[in-house]
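My questions will all concern the structure given below.
Only a portion of the chains appears, each positioned as in the full assembly.
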Amino acid sequence: MSTWGEYFRVTTYGESHCRSVGCIVDGCPPGMALTEEDIQPQMTRRRPGQSALTTPRNEKDRVEIQSGTEFGVTLGTPIAMVVRNEDHRPKDYGGSTMDLYPRPSHADFTYLEKYGVKASSGGGRSSARETIGRVAAGAVADKYLRLVHNVEVVAFVSSVGNEHLFPPTPEHPTPSTNAEFLKLIESIDRKTVDDFAPVRCPNKEASERMTKIIETFRDKKDSIGGTVTCVIRNVPVGLGEPCFDKLEAKLAHAMLSIPATKGFEIGSGFAGCEIPGSVHNDPFIVAPDQDTNPGIRTGKRLTTKTNNSGGIQGGISNGASIYFRVAFKPPATIGQAQTTTSYEFEEGVLEAKGRHDPCVVPRAVPIVEAMSALVIIDALMAQNARETAKRLLPPPL
Amino acid sequence: MSTWGEYFRVTTYGESHCRSVGCIVDGCPPGMALTEEDIQPQMTRRRPGQSALTTPRNEKDRVEIQSGTEFGVTLGTPIAMVVRNEDHRPKDYGGSTMDLYPRPSHADFTYLEKYGVKASSGGGRSSARETIGRVAAGAVADKYLRLVHNVEVVAFVSSVGNEHLFPPTPEHPTPSTNAEFLKLIESIDRKTVDDFAPVRCPNKEASERMTKIIETFRDKKDSIGGTVTCVIRNVPVGLGEPCFDKLEAKLAHAMLSIPATKGFEIGSGFAGCEIPGSVHNDPFIVAPDQDTNPGIRTGKRLTTKTNNSGGIQGGISNGASIYFRVAFKPPATIGQAQTTTSYEFEEGVLEAKGRHDPCVVPRAVPIVEAMSALVIIDALMAQNARETAKRLLPPPL
Amino acid sequence: MSTWGEYFRVTTYGESHCRSVGCIVDGCPPGMALTEEDIQPQMTRRRPGQSALTTPRNEKDRVEIQSGTEFGVTLGTPIAMVVRNEDHRPKDYGGSTMDLYPRPSHADFTYLEKYGVKASSGGGRSSARETIGRVAAGAVADKYLRLVHNVEVVAFVSSVGNEHLFPPTPEHPTPSTNAEFLKLIESIDRKTVDDFAPVRCPNKEASERMTKIIETFRDKKDSIGGTVTCVIRNVPVGLGEPCFDKLEAKLAHAMLSIPATKGFEIGSGFAGCEIPGSVHNDPFIVAPDQDTNPGIRTGKRLTTKTNNSGGIQGGISNGASIYFRVAFKPPATIGQAQTTTSYEFEEGVLEAKGRHDPCVVPRAVPIVEAMSALVIIDALMAQNARETAKRLLPPPL
């Protein structure tokens, strides 16, 4: 369904070719300052047409709050947000061939099979435009988390094609053991990421190499994939619900629900399987004085010396930075001619008209951030419910 | 929470040191033959103590159906299943040091932080014993899927440490383009997988190399990770719910909810990001005559020539085999001495007593299968609801 | 929360004094003809200002479909619907006294206590305007049910104050044993109900007596309650989910979620408690030939001779007409002076400004119908999921 979250619940709607897209956020805490100004920046970061590297359709994507606030303060009631589809141009994708052929690796075929209705937007809700509602809702969650727990959610591009920000090495099959990587994720912020536009990989050289890859594929009317790494800092200890709703499981669900994703790994990830337990285990140390987690608990506390776990143990946040990586496949819609088969079982050649993103990872950055914030706030409110209930209990004798 | 699924809903319970573990399955279709004999085999495959490679605690794990069937047929009412904890030995883990120290990379610390109660089982529900309820429930789902749609769910070990069944090569960075891999996943069955016990990697040489790795780590009182690959064949077209409940997103959620998992990738996965779209796209072809999908739809139909998508496009199954890979970290509990810090903030050395699994992937195989079956049956019943509702509608003109 | 339903899921938003009110309908079957013309009639029936008996605020309430349809056919994707708040006049309610005093028996006090934010709309989501989203969503459900199962949902006013359409008598403490009542509920339709505007009690004399009561209370700046009876005909057998989601339990939940409701009774209801079981039991008979239920099952079948059960037994629909009654209290906002206490703990006198509904039951009719349709379609889709899953099973030997 189109609903995410139990406590901070988001319901999105909208295809590419209808009046508007948007969402309803239900369960946002009351009493928080909130206007469109808090939401628009992430909407704008998500917007296509920001550079020659991304699709030039000029979507304006102005978000408009419909309900749930008064005088710029949340009421605790559902917050509806709407973005009009001003520039939908239903015929642009079309032309004769695209009506005849389901696009290879696109959702055209499966949507038709599932719903039995052929929509002009083909894959219907599989469109990237669907993510607008997510980003709007995520911006609300993000603001709350920042205001109350100083939570910082920052995503950046970590690879394009075979060009990696931290390529695997014999010493560091996974960046989780690499001090340089750990330093980066403790300090990176969104502004710095955007300084490396249009690729959003926060390293000058890597960024330039990635730009070249994207340009090459764009010029060949081909496409290429990449990965986005995301860090969530200052997450309170204790978030995540055993056993099916482990925090990393919810993150994986959230990330794999983003269009075009193919994989998720947390902490040491896949490469961590190749490291001995004696090295992989994160021993406990007393947290340094200056390392004040502004979350629920304060005072003297344990932390881990290393962070191969990626901030989550047993499905529950341990106070260390949560970081993970998400794989995005090469976009399915390409201008190159593809031999495929029509709905009428005729073999033929399909060439997508119009201009298409050769690589989605730069634009995926705010979407990954939005979904991260939605996962964390939901887990936080679940833990609020439990923690408060527990705190009020008398000691059991 | 401890509930999985909306339509075929499983709720599990139980720690290592309580009377029993088990589950309630709510929403199982009525009229299906079902006895303990259908469930026990997967329980037994999950059981520790099957070989020198796994932990020798002799758990008998006999499942007992409490309700929901009469004369060996499901009633449509909740099916409760119970497995007694006969051999829980609450002191075995303990000894002085394990009470004083949270085990590094284990759930001891986070459970205490989250719940504020120190349980003798340490990580409480993070124990591998928690997975018994999943496997019991999964066996029920698995039977239904097999009976009605001939769905086959088969998992096997694809790597241990740095030893891979299909190591990445320049030609095949991902096995998704490797004909040998594709052939394997179209034919592999559980019996064959078990023939390669205790490692469950269906290749003699790879299996032997993996056995050696595990033995080495066992002898060093260390541990090592690995990956499990799972294929789901004959999945009906059209399963998966946009936009947050894409089929791969539910699979990712399910897999990352299994203890000790660190990553998930579907189809071409992470390596697929490095392949051009023009190669990665799966063109459509007319399905060969003999390729009869016994699912919901029959007759002349489209299928894909390649399967980099891993059987899912736009979040919806396309009728091709679904396959994915899950990363399991090296087990956290090791016999080797580890320098860490106690709950009382004292640095010290922890050596786990008892014998522990040096590598969990062989035992993870039936758990991965169980969670796969639970994901598919839930998506199937969701689609049943929609498909039936649609089929009864008059044409819209 | 503001979400109703699991399969056909409605999320509503909006207060009296924001940009718009509306809803998202997720899970509507694809392929159904649907335009604003299908929805507007019930919106208009819900609208205030239809007669001198109801509040004269002139809300136009034009519904606009945002998404989920193309060329007038549902896509299976979320259907967002929006109604602008053209005439919200935030100051009309206010004036000095209404800002100082929580209105007695209104939601002003509890909303402030719950959310800690004082909204200009006072009770926020408790406003009758909140029901617009319900009515819009209900109209979609209603169309599906009518098209596919010929389900007919008709509500009417059965009492105003102490004036009843079927007053309790010694012979018929409950109308469930009264042949005249049973005949009415088998034949009544919405057009007939509206012929008895503005009261919507389908009996000339009773209607006139009720009108007088309402006029009297209006003139005294007072208010009065009443009851709405609703019948749902042609409901397929087998809807309702044991044990917590019995069909009558969902109906009760739905009805008591409508603002100003105080009670719900199904079939023989409260008075049925006073009838011997030997009389109250509904014996089975073979359904007369002409009594063709156009639902899921056809052919020779059992039905009940009487219908004290109100069409539901053991929480599951039995194919007979479902009927129930809902109690609406006298509206809390009255023009008469009331002695009460301010937010600042000062006793004083409150007189509501503006004009207010002296009795809500006539306008409640389409709201009761909408919630009924939402309950039935959700139960139907749940049963579709199960029924289809069962039908495909081989016989258990």
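We call the chains A, B and C, going by the order they appear; numbering starts again at 1 in every chain.
FYI, a contact is a pair of C-beta atoms (placed from the backbone, for glycine too) under 8 Å apart; a residue touches a chain by one contact, two chains touch by 3 or more.
Model, not experiment: these values are computed from the prediction.
Undergrad: For a quick check: 3 copies are placed, so what copy number does the complete complex reach in this file?
TA: 4
The definition used in the following text is that only the chains that are shown with their structure count from here on.
Undergrad: Validating interface symmetry: for the copies subunit B and subunit C, is the fraction of residue numbers used by both over half? Same or different.
TA: Over half shared, hence same.
Undergrad: If you average the CA atoms of subunit A and of subunit B, how far apart do the two points sit, in angstrom?
TA: The separation of the two C-alpha centroids amounts to 25 Å.
Undergrad: Using mean CA coordinates as chain centres, what's the subunit A-subunit C distance in Å?
TA: Each chain reduced to its C-alpha mean, subunit A and subunit C end up 40 Å apart.
Undergrad: Nearest whole angstrom, what separates the Cα centre of subunit B from the Cα centre of subunit C?
TA: Taking the average C-alpha coordinate of subunit B and of subunit C, the gap between them is 45 Å.
Undergrad: Using the touch rule from the top of the page, what residues of subunit C touch 2 or more other chains?
TA: Correct list: 27, 30-31, 73, 76-77.
Undergrad: Across the complex, what residues on subunit B touch subunit C?
TA: My answer: residues 6-7, 27, 29-33, 72-73, 76-77, 144, 147-149, 242, 380-382, 384-390, 392-397.
Undergrad: For a test of understanding, state which residues of subunit C touch subunit A in their complex under the given definition.
TA: 1-3, 9, 11-15, 17-22, 24, 26-27, 30-31, 64-70, 73-80, 82, 114-117, 119-120, 124-125
Undergrad: Where on subunit B does subunit A make contact in their complex?
TA: That would be residues 1-4, 12, 101-102, 104-107, 109-111, 113-116, 123-126, 130, 159, 161-162, 217, 220, 222-227, 237-238, 240-246, 248-257, 259, 261-270, 272-278, 280-286, 297, 300, 302, 304, 308-310, 312-319, 327-332, 334, 336, 338-341, 343, 345, 347, 383, 390 of subunit B.
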